[in-house]
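Structure first, then comments.
One protein chain is absent from this view; the other protein chains keep their places.
Chain nomenclature is as follows: A, B and C, assigned in order of appearance, with residue numbering initiated at 1 for each chain independently.
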Amino acid sequence: MKAKVHVTLKAGVLDPQGKAIGNALHGLGFAAVKDVRQGKYIELELDERDPLKARETVERMCKSLLANTVIENYRIEVDGA
Amino acid sequence: MKAKVHVTLKAGVLDPQGKAIGNALHGLGFAAVKDVRQGKYIELELDERDPLKARETVERMCKSLLANTVIENYRIEVDGA
Amino acid sequence: MTAAARPAHGKNEPTITPEIVRDHGLKPEEYDRVVQFMGREPSMVELGIVSVMWSEHCSYKSSRRWLRTLPTKGACVIQGPGENAGVIDIGDGQAAVFKMESHNHPSFIEPYQGAATGVGGIMRDVFTMGARPVANLNALRFGAPDHPKTRHLVAGVVAGIGGYGNCMGVPTVGGECNFHPAYNGNILVNAMTVGIAPKDRIFYSAAAGVGNQVVYVGAKTGRDGIHGATMASAEFSDDSEAKRPTVQVGDPFTEKLLLEACLELMATDAIVAIQDMGAAGLTCSSVEMADKGGLGIELDLDRVPVRETGMSPYEIMLSESQERMLMVLKPGTEALARRVFEKYELDFAVVGHLTTTGRLVLKQGGKVVGDMPVKPLVEQAPQYDRPFVATQAPAPLDAAALPMPKDPIAALKALVASADLCSKRWIWEQYDHLVRGDTVIRPGGDAALVRVGDGPKGLAVTSDCTPRYCKADPRTGGAQAVAEAWRNLTAVGATPLAVTDNLNFGNPEKPPIMGQLVGCIQGMGEACTALDFPVVSGNVSLYNETSGEAILPTPVIGAVGLIADITKAATIAPKGPGETLVLVGATQGWLGQSVYLREILGREDGAPPPVDLAAERRNGDFVRRMIASGLVSACHDLGDGGLLVAAAEMALAGNLGITLVAAP
Partner (left out) sequence: MRSAIVVFPGTNRERDMALALRRATGREPAIVWHRGEELPKVDLIVLPGGFAHGDYLRCGAMAAHSPIMAEVKKRAAEGVAVLAVCNGFQAACEAGMLPGVLMANASLKFVCRDVYLRVERSLRPFTGRYNAGTVIRVPVAHHDGNYYADKETLDRLEGEGRVLFRYSAPSGDLLDAHNPNGSARFIAGIVNERGNVLGMMPHPEDLVDPVMGGSDGFGLFQGLAESLAA
């Protein structure tokens, strides 16, 4: 069972990476870039067949480790749930 | 116009981050975790209305900066294209 | 030699065709020699093993004949070339262990990972001998600053070196970085590591003890980094070529654990022999361990920790995955060793044992998939005495014939702003040069100085080479590189002890390029002998050439010296106004091949300045005595840019002004 997690910074939180990438893109002539935000994309292979149980497990993983819930949001995609 | 880019390591390329996260999750009792791969998720705000042109621009951004095409793949999502 | 049947082999093993042999870098007559000592055609994994053992990188086939001419003996030398790193005595029962290695080609393809894995590899060479790494240096050469790829390569290489070295907690304290169009297609990334070990606890790679277990520790094996010769093997695994990234990805976190686990186990006496898996991974380490011990070795490939499924014997034996070591343990110590590696959450697998057969035997799925004699892999490695054409040194330049600069200060500004001579603070501030709390002299001086233990002793380290001198006159250039390293160690007050080297050259099959290599080695040999400065380790990187355009001959010298009391060391910064500046050594106004000639007059001609080794030694010993006596406030070696630039660098370092008075 494959699960995908997107961890992104909450709105308003400082994003040094995004800002720096934006500047670099402008430096390379990509004037159309107005804003850049960089987050983490994590693919998990789980030994679990029940999609609902898988989603619940990944939820706990996000809360305890994968995301710093003070400054980050997370979004979980599980095939079939 | 909003564009989303997923940058992930090519198959077979060692993912030290994924390996360390996997071990940490096992340490926290998440035994069901078999494999973890970590990649980048980038959201771009573009001053561009034509989705096809936007996709083409983001393609060039990926090749020149956002992805290290020697060891990484990239996937682009543009609303409407 | 019984003509054994060809062992069972991979799923769809092709017959060996001349193309496959050529793709494995072997000449037809060399392949015949393989068939001769095997008594039959080799299997693919056997051919792969030969190709790697007889590659330039492992066998030094184009250079060994000349490397033997270098002086490798000396009062301080405990172990010269031939082991993972050189070992020298630094007194009080301690030894310095050091070496330099290059990762030029991978760094051009993927600068971050290429440079990072280069640093990781050289550190393993040092701690595999039982030494705690205490200082890293790197010598970098890039193309012209305005070349389209240069900015990307510099950013990636510097970030990669920092990314790996900083995580390992080894301070990066010195090195060089310069730019020249000749490196546009071939950058140079040479990494050096210096470690310290108890003199009586140095670990070598010679296997011993028939029946002793062969243990694999560290990261898992993947398909990464298998050399170009993989095309032939592509048909073996059922996956496509895309499955086999040729770029190795480094994991400094795993290597930090491997370092601590190895040093912890080395404090016990469980280890008989140990070797890091560097170039050609499991092949080089197992063959060299068996050969040096005069024994055979049997490996069960099913027990090798792998991170991908369905790996063929070829891929397992030739994989260059990083952060792995091979060890031979004393009987009964497996449990102790396993506990140490499990503490650090590292793989620990018994993958074979030593035998008396003098053969390398590989098993997979219970079947023999490889069975070959060890001795010929090492002793029958080809050794070429390549034809060479010595470089004709240009005539010395008549300095008087050159136009005087209208404004010397304007010329000085241009020189100190040039890519080669400008401050490299923008690079070394990305390296942690303070971790371990022993850095006495930080980057930016003539040599870095690192305290040994609680002091007062200190190790001075530097890396030097002036490639444009070597291009014009290889022999003088080779001697100058050694002399400048010797001088830089002296400039901080240290006694020079020994050197390692990284010989970067173009295609040795071209006589003029071979002539450069021979000339530089001869020059190095003369200087090392005259200065009692033996070579204890080194690396050769050849074929640095793209579409016929070779790099400048770059014999980089990495040197180590010792100072008895770090509080008496000298730096380039004068301490206050009113101090007198004294120039030691004759000034002949030599402008041939000078940075001034290139940067100001746009010319690269004339003979390089001659090297007077007797004067070098006399002046150096004098300066060292003055520094030890405490009379000297600051000291700086005159190199690129000569007196004017050296004086400017001292003034800047001391935040003072300097008045130079021309002789009456």
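The rule is short, and it goes like this: a residue touches a chain if its C-beta (ideal position, glycine included) is under 8 Å from a C-beta of that chain, and two chains touch if they have at least 3 such contacts.
It should be emphasised that the depicted structure is a prediction, and the values quoted were computed from it without experimental measurement.
Among C:269, C:302 or C:345, only C:345 touches the chain left out of the display. Listed residues C:435, C:581 or C:626: the one in touch with the omitted chain is C:435.
Chain B meets the missing chain through residues 16-17, 20-21, 24, 27-28, 38. Chain A meets the missing chain through residues 12-14, 16-17, 19-20, 40, 64-66, 68, 70-71. Within the complete assembly, residues 159, 162-163, 166-169, 251-254, 256-257, 343-345, 429-440, 442, 451, 455, 566-567 of chain C touch the chain that is not shown.
Simple rule for what comes next: only the chains that are shown with their structure count from here on.
With centres taken as mean Cα positions, chain C sits 35 Å from chain B.
Mean C-alpha positions place chain A and chain C at a centre distance of 40 Å. For chain A, the set of residues that touch two or more other chains is empty.
Those residues of chain A that touch chain B in the shared complex are 6-8, 18, 21, 24-25, 28, 30-48, 54, 57, 60-61, 64-66. Touching chain B in their complex are the following residues of chain C: 109-110, 112-113, 219, 222-224, 242-245, 247-251, 253-254, 307-308, 321-322, 345. Within the complex formed with chain C, the chain B residues making contact are 10-16, 19-20, 23, 68, 70-71.
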